[in-house]
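The complex is shown incomplete by one protein chain, all other protein chains being positioned as in the whole.
Chain nomenclature is as follows: A, B and C, assigned in order of appearance, with residue numbering initiated at 1 for each chain independently.
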Amino acid sequence: MTTPFESLKARRAPDWQAYCEHRFVRDLAAGTLPEAAFQHYLKQDYLFLVQFARAWGLAVYKSRDLSEIRQGLDSLKAIVDVEIGLHVNYCVSWGIDEAALSKLTASRATLAYTRYVLDAGMSGDLLDLHVALAPCIIGYGEIASWILRQPFTRHEGNPYADWIAMYAGDEYQALVTSELEWLNRRLAGVDEQRMDQLATVFGDATRLEADFWQMGLDLT
Amino acid sequence: MTTPFESLKARRAPDWQAYCEHRFVRDLAAGTLPEAAFQHYLKQDYLFLVQFARAWGLAVYKSRDLSEIRQGLDSLKAIVDVEIGLHVNYCVSWGIDEAALSKLTASRATLAYTRYVLDAGMSGDLLDLHVALAPCIIGYGEIASWILRQPFTRHEGNPYADWIAMYAGDEYQALVTSELEWLNRRLAGVDEQRMDQLATVFGDATRLEADFWQMGLDLT
Amino acid sequence: MTTPFESLKARRAPDWQAYCEHRFVRDLAAGTLPEAAFQHYLKQDYLFLVQFARAWGLAVYKSRDLSEIRQGLDSLKAIVDVEIGLHVNYCVSWGIDEAALSKLTASRATLAYTRYVLDAGMSGDLLDLHVALAPCIIGYGEIASWILRQPFTRHEGNPYADWIAMYAGDEYQALVTSELEWLNRRLAGVDEQRMDQLATVFGDATRLEADFWQMGLDLT
Partner (left out) sequence: MTTPFESLKARRAPDWQAYCEHRFVRDLAAGTLPEAAFQHYLKQDYLFLVQFARAWGLAVYKSRDLSEIRQGLDSLKAIVDVEIGLHVNYCVSWGIDEAALSKLTASRATLAYTRYVLDAGMSGDLLDLHVALAPCIIGYGEIASWILRQPFTRHEGNPYADWIAMYAGDEYQALVTSELEWLNRRLAGVDEQRMDQLATVFGDATRLEADFWQMGLDLT
């Protein structure tokens, strides 16, 4: 049986595939991605996380009850109290120190995706916000699992092995499962006209996330 | 020397005094406040806390950098992870169980103050939001200190002694000091026209907080 | 057959009746409402219109396409380009000049209802916004029609005849019909859980609009 989120993806299948199987992803899997491309991506991903935190702040504001507030707060804590710290450390291991991170200028791709998410969430409702975040939250999980299955993936000595392992790992995959459950529950009650709106948000957000990969490649 | 926040209060002195020295506050200090009035206040204060959490979610959304995000998140965690739990327990000690709390209808005074704060913060900036919250955050600290100094305050056997002690206590007063520092730093850079806008927000919010006291009395 | 909006009203029947058949409305119908009560209402209604304009600005921001933008803009123009001017003139005929209007302080009831609407619309979607405005837009039309049918209504020499005639008149009733059509179309696609949320918004907004009547009486 097709879940509502699978139906949503099916409506924007070419965009979704172009994002999930992007050359940046393939080269990362093969271990051939230029380091500078990855470093550029890592730096911008730091700025992305800051805006991602704002998006969860927005989710808290948009909440109608304490359980929705708690859900938003948990995500906010995960980013601000855990992920940003891990990301900073990971950046250091790639030769990018915290001082450099604090002086970055946001690239166009970073501005585009983050502000699209924030406006979709503000002008729409909590479901629009989650759908706009799905290419990131759900997408990273799918991408890591997909990488593990590809014949061209280099498992030994891949400089990006840590990145792949993190998103393919149990902890992140559990988060994806939980987000999928929430999305499928909410999408189940949605009529056709609303599904059209959400498909637009989903498609736009997916294209903008693909640009985030492209940004790394364009640098080199 | 007058701090910027003291100047702000001075512009709305009658409203501020009417709020801080409200009959609800005086009767609570004297221990003569009817229990039903206090219980009604406690119940609505629970609903207030839920909206207060939304306001800090909004503060996170409105943040321009990670340090502002962290400030909003700390306040959000304080409410959702600590204060709401303490409040629920305190309500139980007054004979109001959690099931009752979850079924409450928001009173007009609760709707009025909370939505005013949220709209002031959304349509204005982070400073508008903090100024709209000041009658609550700063006010409760001033009120508890004021109560301790009044000749009519009943210190022994006052049924509301716990409430007074909490807001007069070191932990809450430290929070007030920290909020005052933030407000004074931000208000210092503000020109006259902006100060007029903030005085309107501050005065409106103070009047609506006074109604929150009145709501308790009107019940009885 | 029951329309979706009638179902919504039925869920909050006591609140709706208390609002539509409020003593302020009855006394206005009978022509016995103290002039000072009506003048206070008129002054605050001016401040209400300013916030009402902000609500239609919000509707434009929340729009997903040009036809939604045009709908919001039409309402915005109706208020800013027409109604506010008529209201100012009407106030003059009641001895309230424009200088007085520009110096008014918003009453608690005005702050409460207007900010509730704005927050419901911002945190929810366009349907939440319209539902929060329904007690005003639809309510005034129902109230004027109801007044015309009551045996105690004074048709000759009623000082409030102009007010009644305006809202009972064809132009305003056409606007009500059009808003009802929009609401019924949108509400038709809504599931039970969403209807619960909307009933809360509708009930809260109706209670706060009733306070707007009460505000006039309390003055006297």
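In the analysis below, a contact is a pair of C-beta atoms (placed from the backbone, for glycine too) under 8 Å apart; a residue touches a chain by one contact, two chains touch by 3 or more.
Because the structure is a prediction, the values reported are computed rather than measured.
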item: Omitted-chain contact residue, chosen from A:L8, A:L76 or A:L118; value: A:L118
item: Touching the absent chain when the full complex is considered, from A:A37, A:L101 or A:L208; value: A:L208
item: Of C:Y61, C:W94 or C:W146, the one touching the omitted chain in the full complex; value: C:Y61
item: Touch with the omitted chain, as defined above, among B:G31, B:G124 or B:P159; value: B:G124
item: Contact set of subunit B toward the excluded chain (per top definition); value: 61-62, 64, 122-125, 189, 191, 193-194, 197
item: Hidden partner interface residues of subunit A, rising order; value: 54, 106, 108, 111-112, 115-116, 118-119, 122-123, 204, 207-208, 211
item: Residue numbers in subunit C that touch the chain omitted from display; value: 50, 53-63, 65-66, 69-70, 72-73, 76-77, 80-81, 84, 118
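In this section, only the chains that are shown with their structure count from here on.
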item: Greatest separation from subunit C - chain, by CA centre; value: A
item: Chain centre separation in whole Å, for subunit B relative to subunit A (CA means); value: 38
item: CA centroid of subunit B to CA centroid of subunit C, Å; value: 30
item: In subunit C, residues with contacts to at least two other chains; value: 122-123
